[in-house]
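Missing here is one protein chain; the remaining ones are kept as they sit in the complex.
Per-chain residue numbering starts at 1, and chain names A and B are given in the order in which the chains are listed.
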Amino acid sequence: MATTSTPPVEHRPTASQITLRVNGAAHRLTVDHRTTVLDALREHLGLIGAKKGCDHGQCGACTVLIDGHRINSCLTLAVAADGAQITTVEGLSDGEQPHPLQRAFLDHDGFQCGYCTPGQLCSAIGVLAEAADGHPSHVTPLPGTGSGAPPPGSPVPLTSSEIRERMSGNLCRCGAYTNIVDAIEEVAP
Amino acid sequence: MSHPEPGAPLGRLEGQLKVTGAARYAAEYTPRGTAYAWPVPATIARGTVTAVHDTDALAMPGALAVLSHHNAPRVTPADDPVLSVLQNAHVPHRGWYVALAIAESLEAARGMAAALHIDYAADEHDVVLTEGHARLYEPELANGGHPARREHGDFDAAYASAAVRVDATYTMAAQHNHPMEPHASTAEWDGDRLTVYDSNQGSTKVRDALATLFELRPEQVTVVSEHVGGGFGSKGTPRPQVVLAAMAARQLRRPVKLALPRNQLAAVVGHRAPTVQRLRIGADRKGGISALGHEIITHTSTVREFVEQAATPSRTMYTAPNSRTTHQVAALDVPTPSWMRAPGEASGMYALESAMDELAVALGMDPVELRVRNDPAIEPDTGKPFSSRHLVECLREGARRFGWEERDPRPRSRREGSLLIGTGVASATYPVLVSPSMAEACTVPGGGYRVRVNATDIGTGARTVLAQVAADALGVPVDHVLIDIGRSDLPAAPLAGGSSGTASWGWAVHHACRRLRALVMEAGGAETPTTTLRAFADTSGEADAESPYARHAFGAHFAEVAVDADTGETRVRRLLGVYAAGRILNSRTGHSQFIGGMVMGLGMALLEGSTMDPSFGDFAERDLASYHVPTCADTPAMEAHWIDEDDRHLNPMGSKGIGEIGIVGTAAAIGNAVHHATGVRLRELPMTPDKVLAHLN
């Protein structure tokens, strides 16, 4: 629960003390209510992996996992994420062992400038989990329509067209998309 | 790691840093005591700032200062007047920076900016480019130092008497670079020494500009640009953020961080200027071109003349004994245009290669054959021989791989339900540019070599390919080479732009490494000499020597599109490029560069374009929700291939640039495919559903 700590400006506190659990470590910090999770990570916690590309949910560079779900951290207020479990790109590898997606991005040259890459990686992890949970996408056939429609709730096979649609919330101006799709296809079940 | 073959697909040396989030970009340095800045753009299209009311802003918690022309440090004008920010009250266009809010936190700075009240005296403005605009004039030079006008033979007579003629005008909206990393700087002063972490395509140039602006010696300024999140031309020159950050840091005597908000970029980091291009081609019935006219109308700002050199590819591409290529520009009250990936070629080849398709249709001739038929033996404009030219081979190889032979040339001949399917082809070209560079190589105590050059890796793989060039020149495995780039205190080097980076830096690296290798040999050839051996190279006078050859890369693009006849939605199904660009120095990163250019070309064809708002004088689509760049779902099966070229007239590596040619001609190939699919010739980019549908119904 957020507890207010800063003296009121006008008649209400405009900052709160919160706890963010990032990559397994709890961080207690006082945040201006205006602070987004993205800015809390980058400017308060020194975790620069999540990137600011647009600051308005229009590019996906800031994608992190909150309680296991991929979201745009630029549109999430830190105070509203009090107590949440956050995973950033810095938390993907298992010690020295890179996550298979990180390895696949390297193998397939799934990036150029690298600025969208942390968001692509976190998003791809979300995609793998969502598909495994049976979450459909815009290109998933509806049940009862034949043509390989997965039964509701069963895992959705990640074809390249599924990956392309599901990864469309992560812009890459260098145009590494085909390599990104190849990398995710390699890791997808 | 063994000694790799030239062109080996070596993985990016900084790849591990990029996939773990450890690579640090300009806004990711936070020296102790860093303050945050937020820029304030003008909200009039032309006029004067009459008052800056900062009381409310300065009363906000965390507020530190407001800079405006009233109190900002004076700077000495540099070459580029867009850097002279906050120096006077004049507003040359909407979005020009008129103030800077600085606070203890990012949130507070943003809040201050919103609380600033600025009064203006607005003047009448003129922002819309039209074909008959009263302010149009013919400049002396277009961008790149190209003459605005070139004429050969008698174009008018040859065109008038040609058996088959095409006369078509193509228009393109302004386009925006939008690298994923917005322009950002973190500046810190230590007495009279300035250090900035800046996002740019060449930090030697940024250092020199800052030295001029703040009246410092270059060695008093260090610009660090270790990782750069793309630029596509918009970071090729220093941009206002670096000046503002340095001003603020000086004023406040503490480090200041400034990352430009995405929706301000369109006004302050350049754009690809809109163009109106008239193409006239006259040919005989066998397709031989006798007359070629390519006339450009474009805009620039009142701040600086920048003329998109869109007619220049027509001086190189095809045999045309009679030709006229011209540029006209109007200086309007608009943001200053600048470089965007393949300036000149991207725009110009859209028009030329669309017109070539129109000519092929008029002749009833295969568009590949038409291009082959007009392949010149020497460069038409200069009369120089080509150092190498394999356009025909690219077209043939592309046609073979794409399955071009199976194509039914009749428009609207393939339909799948409501989808109209078509294919198209276009040529690509980009000049070989190269600039002098310095580089240093030395032995490292304990073994190995260190190479130092102020190259910039904006995503091209420069770090990696330079290590390969160095290893090749030293004759050692690539993992024996440490490479330092991305700092202005390294040996001075030109920018990553004009597809010239690798050639320019690599040339100097090659020379330095060859000299070092000779020193090592002289010293007995030991891999780990007891004293540090050091070699330096400066390619001035060599890299910039006039070549007796016309040097260009060439390529061919093939596209397949599906146009929804009900909605006008056009999606690309296949894109294939074949390039002849000298020696490809790293097949992995090279392939990525080609593909990346093609993706941007896809955006140019179908998605990208902003509208100049006549009332307000700004580009209406300024964010990434309204200015559409391609998403993953827009990018289809893509292939990039290349033809090995052995060209001895380039540089020691035998390379041509590859960063830009992927975008050149892609939009035309897609537009030609749309014509093949629908029978409709759209002559306006981008080909959004509203435009396509208007012609289908």
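To be clear about the criterion, a residue touches a chain if its C-beta (ideal position, glycine included) is under 8 Å from a C-beta of that chain, and two chains touch if they have at least 3 such contacts.
Rule of thumb we're sticking to: contacts and distances are computed from a predicted model.
For the chain that's not shown, choose its UniProt protein name out of "Pyruvate ferredoxin oxidoreductase", "Xanthine dehydrogenase YagS FAD-binding subunit", "Carbohydrate ABC transporter permease" or "M48 family metallopeptidase".
"Xanthine dehydrogenase YagS FAD-binding subunit"
Using the touch definition from the header, name the shown chains in contact with the chain that isn't displayed.
A, B
With respect to the chain omitted from the figure, which of A:V22, A:L45, A:I71 or A:L158 is a touching residue?
Only one listed residue reaches the unshown chain, and that is A:I71.
Which one, B:T631, B:N651 or B:T666, makes contact with the chain that was left out?
Residue touching the absent chain, from the options given: B:T631.
Which listed residue, B:M438, B:A562, B:L650 or B:V674, touches the chain dropped from view?
In the full complex, the listed residue that touches the missing chain is B:A562.
What does the interface between chain A and the hidden chain look like in terms of residue numbers?
Residues in contact with the chain left out: 1-2, 9-10, 12-14, 16, 32-34, 36, 55-57, 60, 63, 69-72, 75-77, 79-80, 82, 123, 126-127, 130, 133-140, 142-145, 147, 152-153, 161, 164-170.
Determine and list the chain B residues touching the chain excluded from the picture.
Where chain B meets the chain not shown: residues 43, 60-61, 107, 110-111, 114-115, 416-419, 562, 564, 566-569, 571-573, 606-607, 611, 613-616, 620-621, 625-626, 628, 630-634, 636, 688-690, 693-694, 697.
Going forward, only the chains that are shown with their structure count from here on.
Using mean CA coordinates as chain centres, what's the chain A-chain B distance in Å?
Once rounded, the distance between the two centres reads 30 Å.
Would you tell me which residues of chain B are touching chain A in their complex?
11-12, 14-25, 27-28, 30, 61, 105-108, 110-111, 178-182, 227-230, 232, 259, 261-263, 458-461, 588-589, 591-593, 595-600, 623-625, 629-633, 635, 637-638
Mind pulling up the chain A residues that touch chain B in the complex?
Where chain A meets chain B, its residues are 9, 14, 32, 34-35, 39, 42-43, 46-56, 58-59, 61, 88-90, 92-93, 98, 102, 105-107, 109, 111-118, 121, 163-165, 167-181.
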